[in-house]
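A single protein chain has been removed from this complex, and every other one stays in its place.
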């Protein structure tokens, strides 16, 4: 069963393995007439590139996007946009040892059980490099959303025990700190925490927050295609994410109704909410206020300390993983969260176009 | 855009409004040859029925399922199974007042924004009664899974500040306590907490846990159709759910890799995991251990204390909601979580059938 | 795998067997705000009803539609529209004999091979009664299309050797002749031909033509979702249809390019075509001229003369089918062709809403 497609109307299909020839994505369903070129996409890919800081793997990949179709004279044509990134820094030898055993916390065992064998080089299809296609497509979605003044912003909220202080919020720091934290002080603390983890041959997890501004009220659906249900799937489909929440999320469960309900008020002739515990979505449909999501990311499973596992011969063994691994997944996953959120919102925007007869009459007068 | 369909191969489409003539579901893609009758389904519907306890709305509905198609001589035929439940206890007059304003925490405003108007009677399509179709379909999925010795069990883990003690775990209590807690002592405490909430014209939230036993390793997919991504969407599509987690979930984010990784070990000639922080899913694919999920449910938005809101004339007003409402959604949502989880696992089972050539050769020798 | 769903955005799921409790359809994705009631639907169902003329089975079914959801105060709400028709004239005993053997030209054998067993009563799911759901849904699609001045008209073009003469075209006759031919003279001849077939214990086939007026240029897609590809699937999915053609269809294969190309011309400030060999679709996309389709329908397989077949015990036998059967399927399939065409065009209209950025800007200014 095809499992590499995401979206209903704006559909993407990603492909590629960590150590194959290339990775990429095909975007099908992007509206015609959107100005678009590779400079809209490359900056997103650069944000997920390895080798930029001491807290990311020293592996270096150029990760340059090539757009192969779907654009003519600088605008989308309405036909599929195919993009690829060549793999350039493959050291398959690094991985030959892991062919024979199952790394704890990885998909090695489950791939073998599902498919009968696996491309063990660098995790194959379950590698973080799989997200290249998502990020390239997410950049297109973000470009489309910008036409409607919708802006998606993700950042690191916490790494291990270190959380940002929202009163220090510094948007620029998302792109300049190695942690992608919008708080320089917290970022420095997190770097220190990660240095400690690395010294202990260990790794850390953390939380990514995503805020989406400018979404008009009315996107989403009342039942299975709820906007929060789709965002939840979008984020949980990112490797290493173990929990997703909207608005107050887990905390809502311990509040009372009188605390959790957001009052409606008139402001400047418009309906607004006095608070936003709901995180911008009511009954699965956007309510016009900021959408707020959080993804909880587990610690990097590849750690250098010894671990117990089994090999394909069915023997208990002890292993020590080598190679090049990020001590924390969070900073490089920030742009992936942003990409998946942008794709989900853009798809909802398109899905909503025919929700009422009066919309259609604007198009077919 | 169609938003009432769930599933890839085992597809369900639910329909119906709180105060319409009936609600129901069509299940398309159920394999032929499964013994099935209404006694497999009615007990699930009875678990979500209102009016059974003092902590649920006194509204009484028979909620008797009628199977209209897809079964012949006691077995599924492989064609669509259509089931419906007639509405019998509609008091539309109760709801006439709310036609003119937007209840905080409800979908009234967002429906109006999306569709231009709404069926305001009892929440229409966003009513909890919409889950009747899900539960009826989930019962069929559970019946199918039982053929493969897969068992899905959900229960209330906490209500407000009261959590169950796993050392008291009493499976029978799920079906006998009004809270659906598998812990008689915690249930009694939770009932007291809910009585306090009701006395204060307020409501409570809580957490539902779901465990799935017997899932073979290998179900799910490496990228967008990850088993946890689909379970996440399944649970987040239930009204009032604000967060979903798998295994250690949010806590994984603050653990180190050495704490969070589950070691593989050989046991009785089989690969097992020494711990289960992952919650039974690695890289989006089941690993053969118990799958563990949690859904965080917000407090019932319909509370009897005064609230601020706006009316359709665009005026700030104060309202006091009347009618019949549960002080907590959690107990009646337990069977919905179970149903959605069963549907997701059953779909994954079917999706996986063609994952490898050797499976197909067993079918087409 | 679910096989009872049709459409991408306007999705229908039909359900029900010939001799089950009821048959029906769920329409998901119909835009909100369309005025609709059962009087829009019943006339379509009446057109496919048996027992109206001497050339249709004397079996009588009321076939009264009940709308169960999706409409509030006379308008569609944007949520699923569920409709059902109860079966009232089942004589299961009539069919008990056919449980044991395979009727030539029917799906008995293939159902057994696919599903392991079958609901043999009246053909079960492969009965012509399955089209009740299609026709009810098609009536809704036609109602939606009428808002955009799009009109779908199907009629019988030929029965056996008798074809209509387009110079006699009489639109009213479609609804008044037992043959659904828009030519009174041809209809009388066809009735005579059918009387001869019946006297010979035999049956006839024929051709249904469908014309669609008012479709704006631009609907459809360049590759797999070509408008003609979807219409082709729509019509070929009707039982007994063995060929489908667009415009000149099969004849185009023997023409030269200079004969088959339609010249473009300006007329009243608009681009029009001087001829319409293409049948209104170029490159899979509507060109603004009339869409013309034809479905070729095989003769009724249930004939009363003796036939050779095998039974489930694997023995060669000779059978004589009894019961109530139409000597020709065509007249009752006319409204089914109209319904499937309307559903396809309505879906294309919705799919096209987001085809270009300028459309979306009209909706989200």
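Order as written gives the chain letters A, B and C; numbering starts at 1 within each chain.
In this section, a residue touches a chain if its C-beta (ideal position, glycine included) is under 8 Å from a C-beta of that chain, and two chains touch if they have at least 3 such contacts.
Because the structure is predicted, anything quoted here is derived from the model rather than measured.
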Considering all chains of the complex, which shown ones does the missing chain contact? A, B, C
Across C:82, C:187 or C:203, the one contacting the chain not displayed is C:203
Thinking of the whole complex, not just what is shown, which of A:21, A:62 or A:195 touches the missing chain? A:21
Sole contact to the chain not displayed, among A:118, A:277 or A:325: A:118
For the chain left off this view, which of A:4, A:203, A:286 or A:359 is in contact with it? A:4
From the listed residues C:74, C:269 or C:365, report the one that touches the chain absent from this view. C:269
Footprint of the hidden chain on subunit C, which residues? 1-6, 8-9, 14, 102, 104-107, 109-111, 113-116, 125-126, 130, 158, 160-161, 197, 200, 202-207, 216-226, 228-230, 232-237, 239, 242-250, 252-266, 269, 271, 274, 278-279, 281-288, 296-303, 305, 307-310, 314-316, 351-352, 354-356, 358
Residues from subunit B at the interface with the omitted partner, ascending: 9, 29, 31-34, 78-79, 144, 147-148, 216, 222-223, 349-350, 352-364
So which bits of subunit A touch the chain we can't see? 1-5, 7, 9-11, 13-17, 20-24, 26, 28-29, 32-33, 66-70, 72, 75, 77-82, 84, 114-119, 124-125, 350
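In this text, only the chains that are shown with their structure count from here on.
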Inter-chain centre distance, subunit B versus subunit C - centres from mean C-alpha coordinates, in Å: 38
Cα-centroid distance, subunit A relative to subunit B, in whole angstrom: 26
Contacts with two or more other chains, residues of subunit A listed in rising order: 9, 216, 222-223, 352, 354-356, 358
